[in-house]
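Right, one structure below, let's go through it.
Every protein chain of the complex appears in place save one, which is left out.
Showing chain A:
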Amino acid sequence: MKQVLAFEKPVIELREKIDELKKITQESEIDLTEEIKKMETRLGKLEKDIYGKLEPWDRVQIARHAERPTTLDYISILFTNFIEFHGDRYYGDDASIVAGIAKFKDVPITIIGHQRGKNTKENIYRNFGSPHPEGYRKALRHMKQAEKFNRPIITFIDTKGAYPGKAAEERGQSEAIAKNLMEMAGLTVPIICVVIGEGGSGGALALGVGDRIYMLENSTYSVISPEGAAALLWKDSQQAERAAKSLKITAPDLKELGIIDDVIEEPMGGAHRDLETQAKAIDKTITEALAEIKKLDVETLLDLRFDKYKKIGQFEEINPT
């Protein structure tokens, strides 16, 4: 069963109609080729109309699409020899973050990413992609190892946020996130971060300090969910659509705010419509980024990493009164 988003309903309906006509043409004497051609032209136009000017809330829906490719989907296409490793060595293994090593075009790398499920069973196992502290500590352990063996790190960001639970607080959710932010700052290997779905607040950021930050076109990155913001601002989570606009959470927004390096284009309608093409686009971006970063000596790499974040923010300096 395919999930259909409200704004794309006309496209899906038209496509279904075309499929129907095709079937009729194939199975009966009636030739509808001309009709089909006309409708396909109309479909192309409609797709461009609808997918060509997505509202922030539409993008939120795409970012949350049940079939949207996850970290493991990209890993299986982008890398070879992937081996997943488990555990933070302190408490447990958090399935909402996957970590391991692989080859990217013959170069050994470390991969770390949030992992959602695509159905209820998977989501329960993955805790809906919302990590506990042990997830972040597992991530950090692998980052440190990457540093030791001089492997670049690639992270995939895809979470609604760190898990808001009792045990998570007891085991130091704040400390785990804070530690990652700080330690990622000093890692002597290249770090490339790609937001592939939802970038939910500190829980996303804890895998998100790097030399390059990219976002898929329909991914989001936000300090608070649109629903949460709407509840705070207007005491009404139904106003999420409005909040999504105000908060400036889409990839083009973040590019404009000077936070991310680039937007990675998605296939028409979203990454889930064509995983292979999407993976190719990510592949190209990572390849180019690694080639650029590889040229830098460690000191420059770390200075540039700091400069990158230091300049994020907007304010005014007034004359002291």
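As a working rule, contacts are C-beta pairs under 8 Å (C-beta built on N, C-alpha and C of every residue); 3 or more make two chains touch, one makes a residue touch a chain; residues count from 1.
As a working rule, contacts and distances are computed from a predicted model.
Going by its UniProt record, the hidden chain of the complex is named "Acetyl-coenzyme A carboxylase carboxyl transferase subunit beta" among "3-isopropylmalate dehydratase large subunit", "Acetyl-coenzyme A carboxylase carboxyl transferase subunit beta", "Glutamine ABC transporter ATP-binding protein" or "Acyl-CoA dehydrogenase".
Taking the complete complex into account, A:179 is the one of A:64, A:118, A:141 or A:179 that touches the chain left out.
Screening A:4, A:66, A:107 or A:232 for touch with the missing chain picks out A:232. Touch with the hidden chain on the side of chain A covers residues 144, 147, 162-166, 168-175, 177-179, 181-183, 185-188, 201-202, 205-206, 208-209, 221-224, 229, 232-233, 246-249, 253-254, 257, 259, 305-306, 309-310, 312-320.
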